[in-house]
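Questions regarding the structure given below will be posed in turn.
Complex shown without one protein chain; remaining protein chains in place.
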Amino acid sequence: MSASKSLTVRFEGDSGDGIITMGKVAARTAARLGYHVYTYSTFLAVVRGGQVTFQMRIGAEPLVSQGNEPDILVALNRQAVKDVGPLVKPGGIVIHPPWDGQPEAIGAGVTALEVNYKELSLGETGSPRSKNMVAAGVAMGLLGFDEATAAAVVEEHFSGKGEDVITANRGALAAGFDAGQAAANAAAALRFTPPEPHPRMLLSGNEAVALGALAAGVRFFAGYPITPASEIMEWLAAELPKVGGIMFQAEDEIASVGMCIGASFGGVKSMTATSGPGLSLMIELLGLAGMAEIPMVVVDVQRAGPSTGMPTKEAQGDLHQAAQGTHGEVPRVVLAPQTVADCFEQTVRAVNTAHEFQIPVILLSSQSLSHRMQTIEPDELRTIQPFEEKFYQPPADGRGGQPAEPYKRYAWRNDGMPVERAIPGTPGGMYRTGGLEHDEYGNPDFDPEVRSKMVLRRRLRMHAIARHFEEDIATEQPLPPPAPLGLMSWGASASVALEALQQMEAKGIKMTYFMPRILWPMPDVIIERFLTRGLKYLFVCELNATRQFAEMLRARYTATLVKHDIEVISIIKDDGLPFTPGEIEQRILNALAARNWTPEEVTV
Amino acid sequence: MSASKSLTVRFEGDSGDGIITMGKVAARTAARLGYHVYTYSTFLAVVRGGQVTFQMRIGAEPLVSQGNEPDILVALNRQAVKDVGPLVKPGGIVIHPPWDGQPEAIGAGVTALEVNYKELSLGETGSPRSKNMVAAGVAMGLLGFDEATAAAVVEEHFSGKGEDVITANRGALAAGFDAGQAAANAAAALRFTPPEPHPRMLLSGNEAVALGALAAGVRFFAGYPITPASEIMEWLAAELPKVGGIMFQAEDEIASVGMCIGASFGGVKSMTATSGPGLSLMIELLGLAGMAEIPMVVVDVQRAGPSTGMPTKEAQGDLHQAAQGTHGEVPRVVLAPQTVADCFEQTVRAVNTAHEFQIPVILLSSQSLSHRMQTIEPDELRTIQPFEEKFYQPPADGRGGQPAEPYKRYAWRNDGMPVERAIPGTPGGMYRTGGLEHDEYGNPDFDPEVRSKMVLRRRLRMHAIARHFEEDIATEQPLPPPAPLGLMSWGASASVALEALQQMEAKGIKMTYFMPRILWPMPDVIIERFLTRGLKYLFVCELNATRQFAEMLRARYTATLVKHDIEVISIIKDDGLPFTPGEIEQRILNALAARNWTPEEVTV
Amino acid sequence: MTPDTATAAPAAGSAAAKSSYKGSRPTWCPGCGDYGVLACLDKALQAYGRPEWEVVVVSGIGCSSRFPFFMNTYGFHSAHGRALTVATGLKLARPDLTVVCTGGDGDALAIGGNHFFHTMRRNVDLTYILMDNQIYGMTKGQTAPTSAVGMETKSSPYGNVEPPVDPCWAALTMGATFVAQTASHDPAQMTALILEALRHPGMAFVNCLSPCVTFNEVMDKEYFKAHGDPLPPDWDPSDFEAAIRLLRNAGDRFPLGLIHRRIEPTLGQRVENITNRIRAQAGEADVLSIARQFL
Partner (left out) sequence: MTPDTATAAPAAGSAAAKSSYKGSRPTWCPGCGDYGVLACLDKALQAYGRPEWEVVVVSGIGCSSRFPFFMNTYGFHSAHGRALTVATGLKLARPDLTVVCTGGDGDALAIGGNHFFHTMRRNVDLTYILMDNQIYGMTKGQTAPTSAVGMETKSSPYGNVEPPVDPCWAALTMGATFVAQTASHDPAQMTALILEALRHPGMAFVNCLSPCVTFNEVMDKEYFKAHGDPLPPDWDPSDFEAAIRLLRNAGDRFPLGLIHRRIEPTLGQRVENITNRIRAQAGEADVLSIARQFL
């Protein structure tokens, strides 16, 4: 885990400047050339107005975070230079439009490169509108990207918009490339080429979730638009029909989850996706799915709450709700992906878990993950294994739908595991179910003993899932060597925390860590092991104000924390922005300093 | 806290037998005679069919629980004798209809008293229908109740049903009294008279909540029917118009809470009431109330979940949802009454807190509390103090609605406290609010610094509330003497736990205890004090399967539990029935035995 | 795959019609109108002729919503107001099944009103049997959206203040392509109309006047009998505007019979058309070929 070659380019300008398009073209080109790519962008809730950022980090090896300060700033307006110019690293470059008046200040050791985007666009296309493609070209030219690959990406991006648009953008791109290549010397020290130049898939977290659903066998999706989750629905609307599936836009989130429950009852793998406000509306029917043991997946792309909050901002504030926020005690699983590739993998796990254990699963993504683009190895797709649910088959002695012994949908098993589901249309399997407490057949039953047994059944199920997950984790995520300093984080923050950890390691501070993707039920055995290997300080990073994950750890592992005298130190942030690695590092160092911890002690 | 004179009568029969009416008449009579009364009843979800219980405990001093086994069983059918007969305490009485075949077995030392209810009713009224009044009369006659008082209660109960019905029921009652008085000797040892024979109010938990709302100044209620909360709405529908208030039945729970938000925005104290499924539906708008700082009260009469669950059964399973089950982090207060009198008091506190701190408040009642009837001192009503919210007054220099400085609805204060609300109609106070993150004026603002400050504002508010509550608790609930054994419980279970504690004390086992009514924000100072006075084992009693309150304690007081080496031992129950004192006592004793704890140690 | 024709026969491979589709003994109050509806649905299913394992009864919460438990088909007793969401998802995913919804007036039109609205306009191929008792039975007698102005209930002790919803009017104006009204005191008509509804390709709504004998003393069997008007023999169910006029002017009368029927593409058909078109265009698409767009 040593830091390898990487480089960060920041595109910034007005929301009308086409920043996102420009960034996507550059990022897609990089991915096709074999770079690992990791992007980050902001855009405002209000449709127009305000500055927009698209940051692209490219690396020779897989990247786990967006990085810190940019090496190259491609500023489309003065404001961008004003805001970001001072952050550019020494040795870096600021590409900017001609100054209208005094130049903006730029950091020491940073090269300023003036490019008249508008004029170049005008000269090439007769309109200033393609100035963003000029800028993209400049950046790629500077970095020595292959021009033909970039041109092909531009062509594909604008396909369907007509020949004129394509020609104009290709022309603008070429003009930019010329300018960039001319100044290439300035970037000589930054530039590097990818070690394995094979094309990689570049996709956003939302796209990865949607692709994961498709790969895992989801064939029914019902949803309702909401930022920042809508793209999952939109992508599936386009792709599901190609494999005979259905995406249906419902009247609201309650209907979305109701429809998924219906489709899943019918034997079709189902999913919905939403953000916080939608999750709140889904809570009642999530309980129905838990009670009736209906497999399904709810994706919650978290955004800053509470209430409508800040729809375009980052947060990890829905964990308590996802894990425990139901009336009554609903069995359910909560998973949280940490990277775009993970969005794909954890979605597959979510669907598989739902069907193997007949339980609703919540996948907690978040805003920064949803719109970030990252490269994934195409091989990922070939190795996944969708869980094939076996359904109840009518018994041989069934007589026209009336088997000798009626089907027990909720037959008791000592391990809490479910029996095969009878799917409507199957002779002999007719049963009734719903949200009432019930007996083994599914019929309402409020007898105290039956009730207690059913409560136990649901708890045993959770237990079985936890044990199952622990096995997965043992192979997927073997614990790193023990150390007195430990780090835990989850979701999008986990990958930033990992990078912080690498940076600290480079400075000689070793930490052990565990970044769980499975948040509920908790993988107790793994966490207990992690906690009992000489840990003294446990840092927990998360993007909320009430330390939700840290609280869950404290509540659950009180005895261990006590016995081993471990202090849990929360590193939280609640301003709507993701962590940066530098920020986490600094705050860990500060906390250690406050406790008089010296680096020497670290290698005990 | 020593056990005083009390006596338990159980009325039981078929759901068509009029058990509830019978029980209520007896209970009301007892209350009017000056007894303290505590009732408990079950009825089934399905409207007809099955046995129904109404248990009345009467005492010379205030009662905190329904008691254990009955002293007197008034069985309206054979099934009742079969089910409950064996439970009657030695020295007790079983009143039963004539045996049709073999008599049912009855415990040793129990007197069987056969009464032909039907025949007496038939003889008196020409119809067997008033057999329940006969039975009520028998019981009251046995106990030496004043017959005129009972007759007045019957008259009032049936007023409006016509002269015939009243006459019939009074006749049946009188026939019953005769039979009871004739056998009075059998009850001589059980009977006692109330020490202060002044009339007490007898009301159910739901009625007490509704009365509390009225007393606290609630003048707008919107709701949607749901078991076991509907009576709150129904009572207010009848009473609010008398004081110029409005009760409105909405189309669903979402609309109910939305309407309350609107009315409260308009300056009118508002409340809604529901049970688990409704609370789940309200979660999104609860977040809106939290974000916009709208005072209002949501009553959740908990029932056994998850999902539709067991609507007529008891549980305390919504605590996690109430305290933390929102998307994003919503400031809110959670209170839980423990007795019927407390339903009244905590409702007043809920309304006052909502308005003093401009925050939504959830009142967690539960099924057993809602339908139980208990006596309250009429003086309770005179001592309550509704919080008078002061509203913003237009500044003197206001010019036609445009003050020099626009009104800051969310002006920053270092203690996190709100400013006076401007109510629509007030010149100069115009502001805009809602669920988006906002600046001090209420305008949308996603700036990271503004955001962090507003998050802090909401957390400071919670802090202020906790400190405020701690002062209340210090005067209301001084901690009992320290002891190594401690007991905590909340809601309806708390009063049963208290009784268990009295029983154990009688046997020489002393425990200290704290039964919080304020569950969120937690009264940290009080709880920390409670924990740090030599406590070794802390028992936590609650009616759920995931130890919700105990988990919250562990999460929050980890450091203290560790430092003082306190073991938290949960006593939970999840079968839909409330605790009995005996059950709690037994489970505490078992746990102590398992830990080799000897009674000698207790008085350390 | 879907029985989307007016005279859908049992699916190939099905057993013969069952002699009874009833399940366990109902727990309704003696005399409740819902018993009659249960008997009629049973008879209608017998005539319809699909085996019980190809029928799913979906409901919300309420006395009437207990229905699935009293049938021997597949059944889903969902959450209050949400039956149509579950039914729509099921029918979209499994167009081969016969899906019947049952519920009460509160379940359908108060808390479930939005799903009612949208399901009607979508013309989902479902049969919805509403048991209209003008009260909330299960919760012991509060005002329903169908309760008349001035009606005194537990929640409106001084009289209801809201103009009621006429379920047939709501279904008709929101877009249902089959709207009928009947009463549990006329089992022959009810059975016939439910059978027609089962056969209708699209959203078929049947309002069943079904007295709550325990909590609605006013709207009892006699009341419904006295206030029911059979449609004239020459009634033309295809005339939408006539249906509008009929219901608009009904006052406190209940027109009984098949009020409106028309044929329009169902939601399932529209969705299937798209799937067929796209699959034809996309050819042998699978995850790998679809993922190529990200390269």
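Here the chain labels run A, B and C in written order, and each chain numbers its own residues starting at 1.
The rule we apply is simple: a contact is a pair of C-beta atoms (placed from the backbone, for glycine too) under 8 Å apart; a residue touches a chain by one contact, two chains touch by 3 or more.
Keep in mind the model is a prediction, meaning the values are calculated, not measured.
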{"item": "Absent-chain contact - pick from B:Pro98, B:Gly162, B:Pro241 or B:Gly508", "value": "B:Pro241"}
{"item": "Residue of B:Glu231, B:Glu284 or B:Glu314 in touch with the missing chain, whole complex considered", "value": "B:Glu284"}
{"item": "Touch residues of subunit A, complete complex, unshown partner", "value": "46-49, 224-227, 230, 233-234, 237-238, 241, 247, 249, 251-253, 277, 307-308"}
{"item": "Residues from subunit C at the interface with the omitted partner, ascending", "value": "110-111, 113-114, 117-118, 121-123, 145, 149, 158-159, 161-163, 165, 169-170, 173-175, 240-241, 244-245, 248, 264, 267, 270-271, 274, 277-278"}
{"item": "Residues belonging to subunit B that touch the chain removed from view", "value": "31-32, 199-203, 207, 211, 214-215, 219-220, 222, 239, 241-244, 246, 248, 250-252, 254-255, 257-268, 270, 284-285, 288, 292, 376, 378, 381-382, 400-401, 422, 424-436, 443-444"}
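Basically, only the chains that are shown with their structure count from here on.
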{"item": "Computed distance of Cα centres, subunit C from subunit A, in Å", "value": "42"}
{"item": "Rounded Å distance, subunit A centre to subunit B centre (Cα mean)", "value": "44"}
{"item": "Two or more partner chains touched - positions in subunit C", "value": "61, 77, 79"}
{"item": "Per-residue overlap in subunit A, given as positions that touch at least 2 other chains", "value": "284, 288, 292, 434-436, 444"}
